[in-house]
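Single-structure report; data block below.
Every protein chain but one is kept in place in this view of the complex.
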Amino acid sequence: MIESMANWFLSLTWFPQMELASVKLLSVLLVGAGLFAFIAVNAIVLVYVERKVSAFMQVRLGPMRVGPYGTLQTVADALKLLLKEDIIPTLADSILFRVGPFIILISAIVAFAAIPFSPTVTAADMSIGLYYIVSISSIVVVGIVMSGWASNNKWSLYGAMRSAAQIVSYEIPVGLTLLAVVAMAGSLNMNEIIIAQGGSSNLFHWIPLPLPNWYMFNNPFLFIAFFMYIIGATAEINRTPFDLPESESELVAGFMTEYSGIRWALFFLSEYANFTLVAFLTAVVFMGGWQSPFETIFAAKTSLLVLLALALAWTGYVKTKANRLSIYPLAIIGLSTIAAWLFPGFAIWITEPGLFWIAMKVLSLIFLLMWFRWTFPRLRVDQLMYVSWKVLMPIALFNLIGVATWMWLTGEIQF
Amino acid sequence: MTEESIYSQLSAKFGDACLAFENEASHNPGALIDSTKLMDIMIELKENPAFAFDSLMCVSGFDLGEEAELGMIYHLYSVSLNHYFTIKTLLNRTTPKVASVANMWRTADWHEREVYDMFGVIFEGHPDFKRILLEEDWEGYPLRKDYVPAEFYRGMKIAKER
Partner (left out) sequence: MGRLHTEEMILNMGPQHPSTHGVLRLKLITDGEIVSHVEPVIGYLHRSFEKHAENLEYQMVSPFVDRADYIAAMNNGHAYAIAVEKMLGIELPPRVEYIRVIMAEFQRIASHLIAVGTFGLDVGGITPFIYCMRERELILDLFEMASGARLLYNYIWIGGLAHDLPAGWVEKAYEFLDEFDFHVEEYNRILTTNKIFIERTADVGVLPVEVAINYGVTGPNLRGSGIPFDVRKNQPYSFYDRFEWKVPVGEGAMGSVGDSWDRYMVRIEEMLESAKIIRQALDQLPAEGDVKAAIPKKIRPPKGAEIYSRYENPRGELGFYIRSDGTNIPTRVKMRSPAFSNISALNEISQGWMMSDVITILGSLDIVLGEIDR
């Protein structure tokens, strides 16, 4: 993308004559700024969404006062945080204290460089994209330990130590599950992984249930790997039920206890950036990224009808069980079904790959993780480690071997 | 077992240490005992299987007046036998001292500290003897009838009662 952007700049007639290297640098800066803007806006939106989702799950209304339906609440909060006094405790290690949040934020932003937003838009379409994301996002640990240690607060230190142990431990099962996909795709390039998931096929190529040819439906081992990755990723981004580093009922606020104002906002920003990153990674690796789940227009129309039937059944179930009318899933699916059958343009549009589909997948995953957070209690430290080393690790190794065996049996690899 | 029979057995064993059986004014009948013999009587009440007072419900201090004695009252209950007894003892106002039962009933640990906090009764043999509700450097024992609050506490003026 950098290359094409630089070439585009050079093709402009009014553009001043520059060397190719400087134009490339300019493009890199512009792309970086774009990513940062994306992350900032994304965080503001996600904070609002999270508050609303949690509110609806807890029979509350959530923010309602600032702007229509409280939509400007997070903007107001962000402004407040910007204006707040920047407090650095007297006994804190001032330099590390300042640097910590930036390291966390930078590692989160930089990782987005390899994320494919659509078939054409990838900031840096590198051949080792997946490896790059996994490695660069683990730098977060350094920042967390740094800020936890520099705060000179026992609670912060506890949070930092827990976080370090947790992220480092969960890297391993997460890495192993991703490795299974890499073995399947034969590439570390994000776009190639997505392209390999095009079209549709039967579930596990075997059960006669036509589904998109995503890796999560490709074979039973990757199906397990998908759920393991969700668990591991939840732990890596420190969200409930694995939010021990910042468990508010135990450690006050963990490693961010001593932070306030804009520095604290940076933590928040990076938290939501990581959150989105994980959702993107899951969507790309297991759910076909920007690929449309519908191979043909006919498939789109019939699938939507099936979905509509499911939504109707769900609404009926909720109505009989809890005497509540769950209208939104029915309305959304119903409207899209009608649109797909009535307007051929819409039907064609939803079968094309693009930003829409990856955004839908990412948003559903984000909703899933929010749902986790507002439902589950928190694990204890030793239970967390137990889950990582004694449950996820063996299964991940087994999965890796299983995927290899599957590939051998289906003839994808030969010895 | 009724309170009367508990008292008669106690007075048979300890003789003079049991001063009186109180059941008229009090709704919880019990024995008024000599404070020096408190420990022996309490051990008897707890260890004797006929009494088996495994639970000490409450330890309270009280003050009979500016000139009179301080009192201690122990309300005992047996969960296993479902009977009650009360032990009351009077202490000298100038040097109130009594044996601690905190090692027998752990309830007494904090309750005795509270009595010390409020009445200044010294409990001998208490495992962790210090004030509990008030600050360590608080002057005086507030629930004594002759208590006069200090003017200042760490430079802060103490509000006078109207």
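Before moving on, here are some points about what is shown:
Should a chain be cited, it is by its letter among A and B, assigned in written order, with residues numbered from 1 in that chain.
Following the convention adopted for this analysis, contacts are C-beta pairs under 8 Å (C-beta built on N, C-alpha and C of every residue); 3 or more make two chains touch, one makes a residue touch a chain.
What you see is a predicted model, and the numbers here were worked out from it, not measured in a lab.
The chain omitted from view is touched by exactly one of A:Asn7, A:Ser94 or A:Thr375, namely A:Thr375.
When the omitted chain is restored, the residue from A:Lys154, A:His205, A:Lys319 or A:Lys390 that touches it is A:Lys154. Residue positions on subunit B in contact with the hidden chain: 25-28, 54-58, 60, 62-63, 73, 75, 79, 82, 86, 105-107, 109-111, 118, 132-135, 142-143, 161, in rising order.
Remark: the residues of subunit A touching the chain excluded from display are 54, 57-60, 154, 158, 240-241, 243-244, 247-250, 252, 374-383.
As a convention for this text, only the chains that are shown with their structure count from here on.
Distance between subunit A and subunit B, defined via averaged C-alpha coordinates, is recorded as 64 Å.
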